Every structure is written in structure tokens, then in C-alpha cells.
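Removed from the display is one protein chain of the complex; every other protein chain stays in position.
Chain naming follows the written order as A and B, and within any one chain the residues start at number 1.
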Amino acid sequence: MSIRTEPVTMNVGPIHPSTHGVFRMRVTFDGEEIIDVEPVIGYLHRGSEKLAEERTYTQVVTLTDRMDYVASMTNNQSYILSVEKLAGITPSPRGVWLRMIASELQRIASHAVANGFLINDLGAWHTPLLYMLREREKILEMFEMLCGARITNSYLRPGGVFMDAPDQFWPALNRFLDEMPHRIDDIENLLSTNEIVLIRTQNVGVLKKDECLNASITGPVLRASGVDWDLRHKNPYDYYDQISFSRPLGEIGDNHDRFLVRIFEMRESLKILRQCIENIQPGPVRPKEVPFLVRPPKGDSYVPIESPKGELGFYLVSDGGVSPFRCHVRAPSFINLTLLREMVLGDKIADLFVTFGSLDVNMGEVDR
Amino acid sequence: MFGFGLIKGLWVTFKNLIGPTFTVQYPDKRVGLFKVAKYYKQNPFSFLKSHPIDGLKSIVGQAVIKEYPDQFPRFRGQEFNWYEDRCTGCASCAKYCPLGIIEIETHPGENNIQEGTSYDIDVFDIDIGRCMFCGICVEACPFDALHMGSGFEKATEKREELVIAVDELRSADKRPSTWFRPQIEQSSYQPRDKEMDDFHDIGRHEKPTKEELTERWVNER
Partner (left out) sequence: MNTVMDSVVFKFIYCHLVSSNECVDSFRILGSGFISEKYSIIGFLITSLILILILINGALVGVLALIWGERRLIGRFQARLGPNRWGPWGIFTPVADAIKVMFKEDISPRLSDKFVFVLAPVLMVIPVLMIFAVIPFGKATFLTDLNVGVLFILAITSTNTLSVLMAGWGSGNRYGIIGGLRAVAMLLSYEIPMALAAVGVILMAGSLSIIKVIESQTIPFAIFQPLGFLTFLIAATAELNRSPFDITEAESELIAGYMTEYSSMKFGLFFLGEFMATIAASAVIVCLFLGGWRGPEIIPSHFWFLIKWILMICVFIWFRATFPRLRVDQIMELAWKALFELTLINILAVAILMLIWPDPTILELWIMTGINWIIFFVSLWIFGKLLGPKPEQKDGVSRKIVLQK
């Protein structure tokens, strides 16, 4: 007598402790193995792209903060670079260096959050998460020194940064640069040779090179699968061509590689920060002739940058007025999410959340 | 060998056990004798004489002192500081607010009606229930009359009470944050310590000169 089994479809609802944000999945599994995953998104849609058509170029900066709410500085940077190209504004050098410093700090903070929550999904009762959040606190304090708000900072303006860094910022940054390598080493010691983490994350959620390239995946996910593509090297914006740093590449694109790639990228960001501090010169942070209301000539522009989650770009179309005519966001999390089904098929249920966490998806960006 | 990774993990956790904590115990925390004496700025003996009950409590480590998290001068707080004698009622702040929460109603003042250089403010409402504290209103004000505040403890029990009316704006404590006001920053003013008493000596932020404006708006176009 054979036992008749039947696959079960279950709803992993929008409210769930392990989906980062409001994300719903309809999972079909047979026993322990996953047969089908159907993501349902749209629970955080706020109409940012439509709202941007009614606001002036400076006011849209506040909207871009709130799309990827974990990494606001890089969102601002992508938008402002697009505006500058559209309006033909040359930013001032000190502003650009400050932009790069803020952006690299934000990259460290975002990777810390991503890795911390990944290990949290594995079940290590918040301990590594709290260690990473302790480091992120220092970064958020530095952001408060710079611009008064910790997370949704609207720090960048067309032409540079809107206000110079205060005097307390530079000693705090140097202190941070001295302590952070030890903390990253701590986390690496805690986790990357831990046998339980290795057993849970190796050879799980494998993503091969050609699948990535066919689906336009970008960011640490792509680099963990072995493709050498980083927009800061291939398509340099700001002053990234004057700085030398390396990019970590993985071999097999599984969860463990993605986890390690983010940790190595945090170290590379520290290197970039040191070079920025050496290169920065006193001066104005914003050219004086940039008006409060920017009126770019007719045209369109798209400048992609390397945000912590992948390639982020704002496609701006202007018709000569004070508001953009159309603002479209190429959100990396949205595009990386399309491959969730292929990555997860054949693995067990418990691996679903770990794989999803290692993709580092932010629902604010997916739904806008 | 199998197991060393686990032992390294145990060692890292143990190091954090004997290390310091990073909790900020807001609003009050319980401390022992030396810390509470330092808080009241006395040495331990005079503290024991002046506060006997608190002294007894502090010997067992249960005296209560207040604590606040670190806050920096540019913190965009939850109130607004408005200097009425600088305000002309131009409503630039209301125009550039992305959410449109500032409501201004004015009538022309008695002097200089023809020139219209000054308006008397009837209504100046800011609804901080819907505000996102982005600071664009502060950036837009051409006369440096509106500043962000530095408080964050403004919770009320009804939503209607969250609208700051013009009387409250006039009479509130003035602790402006230095967001977009570099001239206040240069005077090394710390909003948490004391109220800013005299604001008038601090100049306005730098504006483009007439030549630069002509260059940008007339010649380049």
C-alpha cells in the first residue's frame, strides 16, 4: 500500500517576523521540499513616482529618502546625480567628497543590517544582530551630526551637499575607523567559521552566473555568483575613479557567499573612507549659483549608482518646469526579487527565509 | 577540527558578557553613590548630608538620576522656533512645504500699506502631526525667521493638540537647532544646555550677491 501525499499551499502572510517588510508569499510544498513560490507584492505602495511629479526637485529628495529606508544617502545620491546631469550643474569638490563619505558610511550600515537580520533568521536569538546594530548606532550618530536626522536624512542637494560637516564629525569618523575593523573581525569570528552557520547556508539557494546575467541581477548578489561588475569601477560617478579599492567576488552563488561578500565589502568601504578623508580639501560645499528652485532644460537623464542593494538609478524626464515630468526608479530589490523562485525550488522550508534574507530585499524599494 | 568554529563563537559572546553595555537608560537610571554625587556635582560626603534618603538608596545602588541620549546641535526636533520680528508673512515656508501643513493668514499692517513690507500674522499653524521634519521650510525662509527646534518629547493625547498655533509659537522656549543656520553653529550654541536668549547679534546666512544672481539668471539664460 502506498501512502498518498498531497502538496500543501500555504500563505506566508504580509505580517511575519522574517520577511523584511510587508511581503507575502504563497508557498507550495510537498513534505519539506518547496515546489512553488509565488510572491505577492504591493503592500507598501505609496505612489512615490506619481507624487514626485507634483513636487519640486528639492522636495523630491525627501521622497527618495523613504524608498529604501535603510540606505537613504545612496538614494539621495542617485537622484541628485540624475538632477545634476539633467540641469547641467557642476558640483563643488568638497560636496562631492562629503557625498562619497556619507554614501560609504551608509553602505556599511546597510550591510550590517542585512547580515544581522540574515543571522537572526537563522535563529541566533538576536545576538549578532545586536552587535551589528551597535556599530550602526555609531554611524547614525554621525549622520545626526551631519544633517540632524538619523535615517531619513535629506542631506544632498543639487550641486553637492547642503551644509558642511561640523567640527565634531571628523574626530568621530576617525574613532569609528579605528574601532570598526575589530568589530568586523569579531563578527567574522563569530559566524563565518561557525559550523552551524556553515551547514545551514552552504549550497543552499544557489544562483549560477548565467541565471544572474539573464535576469539582470546586480549588486552583492551578482558578485557572489562570480561576475565582476561594480558600477563604481565600470561606470565611475562622483570621484570614484580617483580612489582604489577592490571588489570581493564569490565562486558559488549560495547564501554563504553572499554573506561573506557583504562582510568583505564593509572592509572595502573602510578603505574608501580613509582615502576620502585624505583627499578632501576645504571649500564651499555647494556652488552659490544653484538656485532653490531648479529648472532644468527639456530632456531626460539616467545616472545609475552602486547602492548597497544593487544598481539604483532614477530616470528623470523634464519639461522645463520646476517639477519632474516623470520620475521612474530602477529599484534593485525589485529586480533581484524576481529570481526568488528559481533560487528556492528544491530546498526545504526552513531555507526559504534564509535565502530571502540573503537577497537583502527592502520592501520600500520594491513597492515604492 | 570540527567544533572550533563553535568555540570561537562562544568566546566572542563571552567577551561581550564581560564588556560594557551600550544601553542608554532614558529617562532615568539607577546608580550608586559616586555617580549620583557626580550628577549633583557634590562630593559623596556632602551629598549624604544634604540628601539623606537618596544617599541611603544610593548605597544599595538604587538612587535615581535622569539620563538623556546624545543629541547633536543639528538635530531636527519636533517643535519650531519662530522669531516674529523677523517674519514678514511671505509664506515661503508654507509654499515649499512638501506636505502643505503650514497655514498662514495675514492682513496688511498699519504702517507702510503701500509698500507692503510687513504683514500682521493672524494665523500661523503648523501641524506637527503630519510633519516629516524635513526642514525645507527652514531652508526656504529668506529672513531666517523660522528654525527647527530641538525637543522630541511633544506627545499629546489628542490629535488636535498637535497643531502648533501662533500663540504657542510666540511664547515657546527658543532652542533653535543649527540645521541650515551655520551662523548659529559658529557661535558654539548647544540647544540642550540653555535657551538662546539673544538672537539678534547673529547675522543671516550668506546669500548670493547681486552679481552672482545676475550671472545665473540673466546672462546664462
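In the analysis below, a contact is a pair of C-beta atoms (placed from the backbone, for glycine too) under 8 Å apart; a residue touches a chain by one contact, two chains touch by 3 or more.
Since the structure is predicted, the reported quantities are computational estimates derived from the model, not experimental observations.
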Of A:R247, A:K288 or A:R341, the residue in touch with the unshown chain: A:R247
Positions on chain A contacted by the hidden chain, ascending: 10, 12, 16-18, 32, 119, 122-127, 130-131, 134, 190, 194-200, 202-203, 228, 244, 246-252, 256-257, 260-261, 264, 348-353
Chain not shown, touching residues in chain B: 1-3, 6, 9-10, 12-14, 16-17, 19-23, 25, 30, 60-62
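We take it that only the chains that are shown with their structure count from here on.
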Between chain B and chain A, distance of the C-alpha-averaged centres to the nearest whole Å: 29
Chain B to chain A touching residues, read off their complex: 2-6, 8-9, 11-13, 15-16, 22, 70-76, 96, 98, 132-136, 139-140, 148, 177, 179-180, 182, 185, 208, 212, 215-217
Complex contact set, residues of chain A against chain B: 55-56, 58-59, 62-63, 127, 131, 134, 137, 141, 144-149, 152, 154, 162-164, 166, 168, 186, 189-191, 193-198, 288-289, 291-292
